[in-house]
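Removed: one protein chain of the complex. Kept in place: all other protein chains.
Here is subunit A:
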Amino acid sequence: MKHLVFRLYGPLAAWGEIAVGESRHSAVYPSKSALLGLLAAALGIRRDEEEQQAALAAGYLFAVKVLRTGSLLRDYHTTQVPDSAGKVVYRTRREELIRGKARLGTILSSREYRCDSMALVAVRANANAPFTLETIREKLLKPAFLLYLGRKSCPLAAPLDPVVSDWDSFGQALDEAELKALMVEPDDEQRWIPVEYQTRYYWEGEDSSLKAQQVLTRHDQPFSRRRWQFSQRAENLCIGKGEG
(Lines give C-alpha, C1' and ligand atoms only; values in the text may rest on other atoms or scores of the structure.)
Protein backbone atom coordinates (compact mmCIF):
# COMPACT_ATOMS: atom_id res chain seq x y z
CA MET A 1 0.00 0.00 0.00
CA LYS A 2 1.36 3.41 -0.91
CA HIS A 3 2.23 5.83 1.86
CA LEU A 4 3.59 9.37 1.87
CA VAL A 5 5.86 10.06 4.83
CA PHE A 6 7.31 13.41 5.87
CA ARG A 7 8.87 15.02 8.93
CA LEU A 8 7.75 18.07 10.89
CA TYR A 9 10.40 19.94 12.85
CA GLY A 10 10.77 23.52 14.04
CA PRO A 11 12.05 25.13 17.25
CA LEU A 12 8.46 26.19 18.05
CA ALA A 13 5.19 24.54 17.07
CA ALA A 14 1.60 25.08 18.13
CA TRP A 15 -0.97 22.37 17.52
CA GLY A 16 -4.18 24.10 18.48
CA GLU A 17 -6.81 22.32 20.53
CA ILE A 18 -10.39 23.46 20.95
CA ALA A 19 -9.96 27.04 22.07
CA VAL A 20 -12.44 29.65 23.11
CA GLY A 21 -11.33 33.02 24.37
CA GLU A 22 -8.00 33.80 25.92
CA SER A 23 -6.50 30.33 26.46
CA ARG A 24 -4.98 28.92 23.30
CA HIS A 25 -3.76 25.46 24.21
CA SER A 26 -1.44 23.29 22.14
CA ALA A 27 -1.57 19.52 21.82
CA VAL A 28 1.71 17.57 21.69
CA TYR A 29 1.15 16.45 18.09
CA PRO A 30 -0.59 17.83 15.01
CA SER A 31 -4.35 17.49 14.64
CA LYS A 32 -5.88 16.19 11.43
CA SER A 33 -7.10 19.68 10.61
CA ALA A 34 -3.54 21.03 10.96
CA LEU A 35 -2.16 18.36 8.62
CA LEU A 36 -4.92 18.95 6.07
CA GLY A 37 -4.15 22.66 6.28
CA LEU A 38 -0.48 21.98 5.62
CA LEU A 39 -1.28 19.89 2.54
CA ALA A 40 -3.83 22.45 1.33
CA ALA A 41 -1.26 25.25 1.64
CA ALA A 42 1.27 23.24 -0.34
CA LEU A 43 -1.31 22.44 -3.01
CA GLY A 44 -2.50 26.04 -3.20
CA ILE A 45 -6.03 25.39 -1.96
CA ARG A 46 -7.31 28.46 -0.18
CA ARG A 47 -9.13 28.55 3.14
CA ASP A 48 -12.39 29.64 1.54
CA GLU A 49 -12.38 27.04 -1.25
CA GLU A 50 -14.98 24.97 0.52
CA GLU A 51 -15.36 22.18 -2.05
CA GLN A 52 -11.67 21.45 -2.53
CA GLN A 53 -11.13 21.62 1.23
CA ALA A 54 -13.92 19.09 1.77
CA ALA A 55 -12.56 16.76 -0.92
CA LEU A 56 -9.12 16.92 0.68
CA ALA A 57 -10.55 16.24 4.15
CA ALA A 58 -12.42 13.18 2.87
CA GLY A 59 -9.60 11.87 0.71
CA TYR A 60 -6.82 10.84 3.12
CA LEU A 61 -6.02 8.95 6.30
CA PHE A 62 -3.23 10.10 8.59
CA ALA A 63 -0.91 8.57 11.14
CA VAL A 64 1.57 10.43 13.32
CA LYS A 65 4.65 9.16 15.12
CA VAL A 66 5.72 11.61 17.80
CA LEU A 67 9.49 11.46 18.10
CA ARG A 68 9.65 14.30 20.62
CA THR A 69 6.77 15.97 22.38
CA GLY A 70 9.15 18.79 23.33
CA SER A 71 8.68 21.14 26.25
CA LEU A 72 5.77 23.45 26.91
CA LEU A 73 6.08 27.18 26.40
CA ARG A 74 3.30 29.49 27.50
CA ASP A 75 3.46 32.85 25.79
CA TYR A 76 1.85 35.88 27.39
CA HIS A 77 0.38 37.69 24.43
CA THR A 78 -1.05 41.19 24.42
CA THR A 79 -2.71 43.03 21.56
CA GLN A 80 -3.41 46.73 21.67
CA VAL A 81 -6.54 47.77 19.85
CA PRO A 82 -8.58 50.95 19.98
CA ASP A 83 -12.31 50.45 20.49
CA SER A 84 -14.48 51.10 17.48
CA ALA A 85 -16.61 53.85 19.01
CA GLY A 86 -17.53 56.72 16.74
CA LYS A 87 -16.94 56.91 13.05
CA VAL A 88 -13.17 56.77 13.18
CA VAL A 89 -11.63 54.54 10.54
CA TYR A 90 -8.11 53.27 11.25
CA ARG A 91 -6.41 52.55 7.96
CA THR A 92 -3.10 51.13 9.16
CA ARG A 93 -1.63 49.63 12.33
CA ARG A 94 0.41 52.79 12.83
CA GLU A 95 -2.74 54.87 12.69
CA GLU A 96 -4.49 52.67 15.23
CA LEU A 97 -1.66 53.22 17.67
CA ILE A 98 -1.14 56.95 17.12
CA ARG A 99 -4.56 58.34 16.32
CA GLY A 100 -6.39 55.89 18.52
CA LYS A 101 -4.02 56.42 21.43
CA ALA A 102 -6.66 57.69 23.81
CA ARG A 103 -8.94 54.74 23.07
CA LEU A 104 -6.39 51.92 23.19
CA GLY A 105 -7.29 48.85 25.20
CA THR A 106 -5.46 45.56 25.61
CA ILE A 107 -6.66 42.09 24.70
CA LEU A 108 -4.81 39.39 26.62
CA SER A 109 -4.29 35.81 25.58
CA SER A 110 -2.16 32.94 26.73
CA ARG A 111 -0.73 30.95 23.85
CA GLU A 112 0.92 27.60 24.19
CA TYR A 113 3.79 26.36 22.04
CA ARG A 114 5.87 23.19 22.01
CA CYS A 115 9.64 23.78 21.94
CA ASP A 116 11.78 21.39 19.87
CA SER A 117 8.98 18.95 19.10
CA MET A 118 9.37 16.56 16.19
CA ALA A 119 6.95 14.23 14.44
CA LEU A 120 6.73 11.95 11.43
CA VAL A 121 3.52 11.92 9.44
CA ALA A 122 2.26 9.11 7.19
CA VAL A 123 -0.55 9.72 4.70
CA ARG A 124 -2.64 7.12 2.90
CA ALA A 125 -4.97 8.00 0.03
CA ASN A 126 -8.60 6.82 -0.02
CA ALA A 127 -10.27 5.78 -3.27
CA ASN A 128 -11.85 9.23 -3.59
CA ALA A 129 -8.58 11.13 -3.02
CA PRO A 130 -8.42 14.28 -5.20
CA PHE A 131 -4.61 14.16 -5.61
CA THR A 132 -2.16 11.27 -5.84
CA LEU A 133 0.43 10.97 -3.10
CA GLU A 134 3.12 11.68 -5.71
CA THR A 135 1.45 14.98 -6.61
CA ILE A 136 1.31 15.95 -2.97
CA ARG A 137 4.98 15.06 -2.58
CA GLU A 138 5.89 17.32 -5.51
CA LYS A 139 3.89 20.16 -4.01
CA LEU A 140 5.45 19.73 -0.58
CA LEU A 141 8.84 20.18 -2.24
CA LYS A 142 7.67 23.37 -4.02
CA PRO A 143 4.64 24.64 -2.09
CA ALA A 144 2.22 27.31 -3.31
CA PHE A 145 1.83 29.03 0.06
CA LEU A 146 3.96 29.31 3.18
CA LEU A 147 3.97 26.21 5.36
CA TYR A 148 4.06 26.35 9.14
CA LEU A 149 3.70 24.30 12.29
CA GLY A 150 0.26 25.34 13.48
CA ARG A 151 0.93 29.09 13.78
CA LYS A 152 2.37 31.31 11.13
CA SER A 153 5.16 32.36 13.50
CA CYS A 154 6.36 28.72 13.62
CA PRO A 155 8.23 28.07 10.35
CA LEU A 156 9.65 24.68 9.47
CA ALA A 157 13.32 24.48 10.37
CA ALA A 158 14.07 21.49 8.15
CA PRO A 159 12.96 20.23 4.77
CA LEU A 160 9.88 17.99 5.08
CA ASP A 161 11.84 15.42 3.08
CA PRO A 162 8.68 13.72 1.75
CA VAL A 163 8.97 10.11 0.56
CA VAL A 164 6.38 7.99 -1.28
CA SER A 165 6.82 4.25 -1.07
CA ASP A 166 5.06 0.90 -0.61
CA TRP A 167 4.61 -0.26 2.96
CA ASP A 168 2.15 -2.76 4.47
CA SER A 169 0.95 -0.55 7.28
CA PHE A 170 1.21 2.82 8.96
CA GLY A 171 3.45 1.26 11.58
CA GLN A 172 5.86 -0.03 8.98
CA ALA A 173 5.86 3.24 7.01
CA LEU A 174 6.61 5.31 10.11
CA ASP A 175 9.37 3.01 11.31
CA GLU A 176 11.05 2.22 8.02
CA ALA A 177 10.98 5.52 6.14
CA GLU A 178 14.57 6.66 6.06
CA LEU A 179 14.74 10.34 6.76
CA LYS A 180 17.88 12.30 6.26
CA ALA A 181 19.68 13.75 9.23
CA LEU A 182 19.05 17.25 10.58
CA MET A 183 22.53 17.66 12.02
CA VAL A 184 25.69 16.42 10.37
CA GLU A 185 27.00 14.49 13.37
CA PRO A 186 24.42 11.85 14.34
CA ASP A 187 25.56 12.14 17.95
CA ASP A 188 24.72 15.83 17.94
CA GLU A 189 21.10 15.16 17.12
CA GLN A 190 20.84 12.65 19.96
CA ARG A 191 22.45 15.18 22.28
CA TRP A 192 20.40 18.31 21.44
CA ILE A 193 17.05 16.95 20.21
CA PRO A 194 16.99 13.35 21.46
CA VAL A 195 14.22 11.04 20.28
CA GLU A 196 12.08 10.14 23.28
CA TYR A 197 12.42 6.70 24.79
CA GLN A 198 8.76 5.84 24.23
CA THR A 199 7.51 7.14 20.95
CA ARG A 200 3.77 7.56 20.49
CA TYR A 201 1.79 6.50 17.47
CA TYR A 202 -1.58 8.02 16.59
CA TRP A 203 -3.55 6.73 13.61
CA GLU A 204 -6.96 6.46 12.00
CA GLY A 205 -8.64 3.21 10.99
CA GLU A 206 -7.31 -0.35 11.19
CA ASP A 207 -3.62 -1.03 10.98
CA SER A 208 -1.96 -4.41 10.70
CA SER A 209 1.18 -3.59 12.69
CA LEU A 210 -0.04 -1.17 15.36
CA LYS A 211 -2.23 -2.31 18.26
CA ALA A 212 -4.41 0.33 19.84
CA GLN A 213 -4.00 0.75 23.59
CA GLN A 214 -6.51 3.53 23.69
CA VAL A 215 -9.11 5.05 21.39
CA LEU A 216 -9.35 8.82 21.54
CA THR A 217 -12.14 11.09 20.38
CA ARG A 218 -10.85 14.20 18.68
CA HIS A 219 -12.81 17.11 17.28
CA ASP A 220 -10.54 17.88 14.38
CA GLN A 221 -12.22 16.49 11.28
CA PRO A 222 -12.98 19.65 9.27
CA PHE A 223 -16.70 19.86 8.61
CA SER A 224 -16.99 23.34 7.21
CA ARG A 225 -13.81 25.32 6.77
CA ARG A 226 -15.75 28.50 6.12
CA ARG A 227 -17.86 28.23 9.26
CA TRP A 228 -14.91 26.87 11.27
CA GLN A 229 -16.80 23.71 12.27
CA PHE A 230 -15.22 20.37 13.08
CA SER A 231 -16.76 16.98 13.65
CA GLN A 232 -15.62 14.11 15.86
CA ARG A 233 -13.46 11.24 14.76
CA ALA A 234 -11.90 8.27 16.50
CA GLU A 235 -8.14 8.04 16.71
CA ASN A 236 -6.03 5.14 17.99
CA LEU A 237 -3.05 5.57 20.27
CA CYS A 238 -0.27 3.30 21.30
CA ILE A 239 2.86 4.20 23.18
CA GLY A 240 6.10 2.45 22.34
CA LYS A 241 4.30 0.38 19.69
CA GLY A 242 2.20 -1.41 22.26
CA GLU A 243 5.13 -3.43 23.55
CA GLY A 244 4.38 -2.35 27.11
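Some observations on this one:
The rule is simple: a contact is a pair of C-beta atoms (placed from the backbone, for glycine too) under 8 Å apart; a residue touches a chain by one contact, two chains touch by 3 or more; residues count from 1.
Note that in this section contacts and distances are computed from a predicted model.
This figure omits one chain of the complex; the name its UniProt record holds, of "MCP methyltransferase, CheR-type", "TetR/AcrR family transcriptional repressor of nem operon", "Glutathione-dependent formaldehyde dehydrogenase" or "CRISPR processing complex protein CasC", is "CRISPR processing complex protein CasC". Residue-wise, the contact with the chain that is not shown comes from A:D161, picked out of A:E49, A:D161, A:D175 or A:E196. Across A:D75, A:D175 or A:E196, the single residue that touches the chain missing here is A:D75. Contact between subunit A and the unshown chain involves residues 10-12, 46-48, 71, 73, 75-77, 79, 89, 91-94, 97-99, 113, 115-116, 140-148, 152-161, 180-184, 188, 191-193, 226.
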